[in-house]
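Heads up, one of the protein chains got dropped from this complex, but the rest are sitting where they should.
And now, subunit A:
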Amino acid sequence: MNILILWCLFYSILTGITTSSSSSPPSSSNKIPLYTIEGQVVFPLGENVLDNIRILVDEGLYIGIPRVDGTFVVSGIPSGSYIVSVNSPFHIFEPARVDINTKGKIRARAVNFIEPGKVVTMKYPLRFESHTKPNYFQKREEYNLIDILSNPTFFPIILAVISIPLILIFLKQQQAMQNMQDAPEIQDTVQRLNNFIQPNYNNNFPDIIDWLITHVGGARRIRSPPEETTDSDSKQKRKKFKRAKNQTD
């Protein structure tokens, strides 16, 4: 309440000043009186935001610098309509339109570019409060399991993962049945199903591992003399020999 009274007092003093400045009539007709726009930037305590704040009247036609308490004065302005914006890289403030009539009466209203005639009055002296901070950065996309799973290309894989155990169970049952009955039609269907689940592409597309074994491993075993092969190769070979031996044993 006290603050309100104080503001009113301040306001009355202010209007007093502005009227007094306008009431001193210019001596000649080509004189136009100049007025002052006043306001305050309200900021949370402890935050040092004033350093970077500029008050732009009509995009830099006049520039104000705030005082320690956040109040500012932009003086020497002839009557007209101006957009007052408080500008800082760290905070967002809503701009205000200030109309000064030829008698020096000042009113403030909301900025509306689409309907410039619309009047939504605001308090004067101006009061700028920042509620939001500008977000200059887009959030970096991170790997998210749900994102990957929700990807449509991932759907068949999920389907496969779910269906394979089911099919395996089904196959087991089939095998059991096969053992019991040894029915040829069922064997046939199982074979077909097997082909369907694990199609044998080997006829058309040679398995890369097969290909490697036959061309790299297999061929060298026969053709190339042992001193030309590298260490890793010979190791692998030795392993293979061992395994072969184990198997034959």
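By definition in this document, contacts are C-beta pairs under 8 Å (C-beta built on N, C-alpha and C of every residue); 3 or more make two chains touch, one makes a residue touch a chain; residues count from 1.
We take it that contacts and distances are computed from a predicted model.
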Candidate names "ER membrane protein complex subunit 1", "Transcription initiation factor IIA subunit 1", "glutathione transferase" or "OSTM1 protein"; UniProt protein name, chain not shown:
"ER membrane protein complex subunit 1"
What does the interface between subunit A and the hidden chain look like in terms of residue numbers?
21, 24, 26-28, 30-34, 36, 50-52, 54, 56, 59-68, 72-76, 78, 81, 83, 85, 87, 89-90, 92, 113-114, 116, 134-138, 140, 207-210, 213, 247
